[in-house]
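A single protein chain has been removed from this complex, and every other one stays in its place.
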Amino acid sequence: MSQQDAVHLEIEELDALRAEIERRTAAEAPRWNADPEDVQRSVARLLLAITEFLRKLMEKQAIRRMEAGTLTDDEVEKLGLALMRLEETLHEIAARFGLAPEDLNLDLGPLGRLI
Amino acid sequence: MSEPGPGDSLDVLDSSEISLLDTVDNLLNRGVVLTGEVVIGLAGIDLIYLQLSAVLCAADRILPKEPEA
Partner (left out) sequence: MTDVLSLYAVADTEPSGPLGTGIGDEPLVLVPVGRLVAVAGSLPSRPSADAETLKKQDAVVRRLAGLFTALLPVRFGESAVDETGVAAKIAPRESELTKALELVRGCVQMTLRVFGEPDPAPEPAPLTAAGPGARYLQARRQEQAMLRSLPEIAPLSLALRPLLRAERIERQEAGPLLGTAYHLVPREGTAAYLAAVEEARGRIGGRRIAATGPWPPYAFAPEGTP
């Protein structure tokens, strides 16, 4: 058993790691800067991203309680419908501002990991 | 030098970039999170510092149970 070849990485994998390290060490309190050229769209994006963040949090809690059995079938159905409609509405509004669902991923640093 | 054993692989990996990624990952992405924060700005100027401490909790762990109807 040779420990010398314990890890052999392709060049591209090392580059990916380097980029990852740079990205993470650059982060302090994550910053959100509205684009002064298009403040309306920027602010809309921030508001939608915050709502999307809350939607994901609620979804996670709904699933947790569904799995734990602390919701009745009726509650599961109602919650599911509400979350489904919320997701559709958010994406519709985002589309009107020319925003894709991925644009609503707000990096809240440590808070973001709650999702 | 004697034949390296399984424990020695830690030394081989220690100085690699994977180990640095782990240090960064452990310290910035893991660990107990007590505060969430974001700075909101405009035109490169920080305007709002938003901080949440131990506020985001599951409702069913915190709120009293509703009485049966």
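The chains carry the letters A and B, assigned in the order they are written, with residues numbered from 1 in each.
By our rule, a contact is a pair of C-beta atoms (placed from the backbone, for glycine too) under 8 Å apart; a residue touches a chain by one contact, two chains touch by 3 or more.
A quick note: this is a predicted structure, and the numbers were derived from the prediction, not measured.
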Among shown chains, those touching the left-out chain
A, B
Of A:43, A:66 or A:93, the residue in touch with the unshown chain:
A:66
If you put the missing chain back, which residues of subunit A would it touch?
1, 6-10, 12-13, 16-17, 20-21, 24-28, 57, 59-63, 66-67, 73, 76-84, 110-111, 113-115
Touch residues of subunit B, complete complex, unshown partner
5-7, 9-10, 13-14, 16, 18-35, 53-54, 56-58, 61
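In this text, only the chains that are shown with their structure count from here on.
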Measuring centre to centre with CA averages, how many angstrom lie between subunit A and subunit B?
15
